[in-house]
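With one protein chain withheld, the remaining protein chains of the complex are depicted in position.
Chain nomenclature is as follows: A, B and C, assigned in order of appearance, with residue numbering initiated at 1 for each chain independently.
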Amino acid sequence: MTDKKHKQIFVKGAIGSSFIADSIQKHSTKTTIGAHSIFLGQVRSDSRDDRKVVAIDYTTYEEMALEKMHEIREGIFAKYPLTCMHIYHSLGTVAAGEICLFVFTSAVHRKEAIDACEEVVELIKKELPIWGKEVFEDDTHQWKINNV
Amino acid sequence: MTDKKHKQIFVKGAIGSSFIADSIQKHSTKTTIGAHSIFLGQVRSDSRDDRKVVAIDYTTYEEMALEKMHEIREGIFAKYPLTCMHIYHSLGTVAAGEICLFVFTSAVHRKEAIDACEEVVELIKKELPIWGKEVFEDDTHQWKINNV
Amino acid sequence: MQLKVQAFGLLAEIVGNNIIVDKQTDTDSLKKQLAVQFPSLVDIKYAIAVDKKIIAGNTLINEASIIALLPPFSGG
Partner (left out) sequence: MQLKVQAFGLLAEIVGNNIIVDKQTDTDSLKKQLAVQFPSLVDIKYAIAVDKKIIAGNTLINEASIIALLPPFSGG
């Protein structure tokens, strides 16, 4: 346990494509980077018993999530020679077709960037206290279950 | 061998972040997609014998590259249940810090998108007849060698 | 003395975001007390976090412990 402020990963609502573009653009000054790996989670319009998902409403236990993300980040940087890593996850309502998760790793060579990105995505899904509530057309809802 | 026109993958110069953003944005109408995996190759400012790379100048054997890319694409779609896949590679001069390769796979679930993206990147590097000429500050150059 | 317990996701929907339970000395007795106080929790799968860490086994708690009930995660 620590009292220090951990890096924020949560953003309100969907992650826009221009936000992603800006994040990519910022790396053009880091000319030791040779490879970026990006994962984007997009809200699916699944059907459950004839009801269609129109959005997912995300909530979190923020203090625990940021502490856990800090641990994950330290573990990943210890394991892979990354130049940088950026993580963003939505809170609140994200409509079907919109982006709710943005994982962005950069390294000198592709292997590290790709492997680190995949590992971080798995850890986020498995270890971060975040809950998605699937909202249907008729305003009913169902709590999302991640496939692991 | 076929006479049919294969899908173009080459773009003149660097791949801009707004081009990438547009490409992501276009997928918001495809609401069966749950995961996007993106790989970006960025030109590194490596040093070789005290000379710094300022750009890479890419050339290709286009007819062969597009035919080969078509084969790779068919193989990947046969192997992974992807919703879509987009590939772009620069030709001509791309400055250090700019993006020269953009591989974008989308699927219902993350595993397929991530695995397909990684495999396509490897195949592009190994099998597409593309050559990068590293241009140094002093206008000398050296032909790039891919690490495999 | 009483314990403050936070609940999240599906659990918050059932018992509210913040609940008060009679003071317990460890997490095993807390679980039993929760089942008495909120019978609807009995069939629901959840983990307990003490001080922002998911507990691995029965864990001592006191009034200063930060306790949270966590249904299975579904981020991303």
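Note that in this section a contact is a pair of C-beta atoms (placed from the backbone, for glycine too) under 8 Å apart; a residue touches a chain by one contact, two chains touch by 3 or more.
Bear in mind the structure is a predicted one, so any value in this text is a computation, not a measurement.
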Neighbouring shown chains of the undisplayed chain, as defined at the top: B
Contact residue for the chain not shown (choose from B:I20, B:A107, B:V121 or B:V135): B:V121
Residue numbers in chain B that touch the chain omitted from display: 1, 41, 58-61, 63-64, 67-68, 89, 100-101, 121, 124-133, 143-146
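Rule of thumb we're sticking to: only the chains that are shown with their structure count from here on.
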Central chain of the complex, centres being mean CA coordinates: A
Mean-CA-position distance for chain C and chain A (Å): 26
Numbers and ranges of chain C residues touching at least 2 other chains: none
Contacts with two or more other chains, residues of chain A listed in rising order: 41, 121
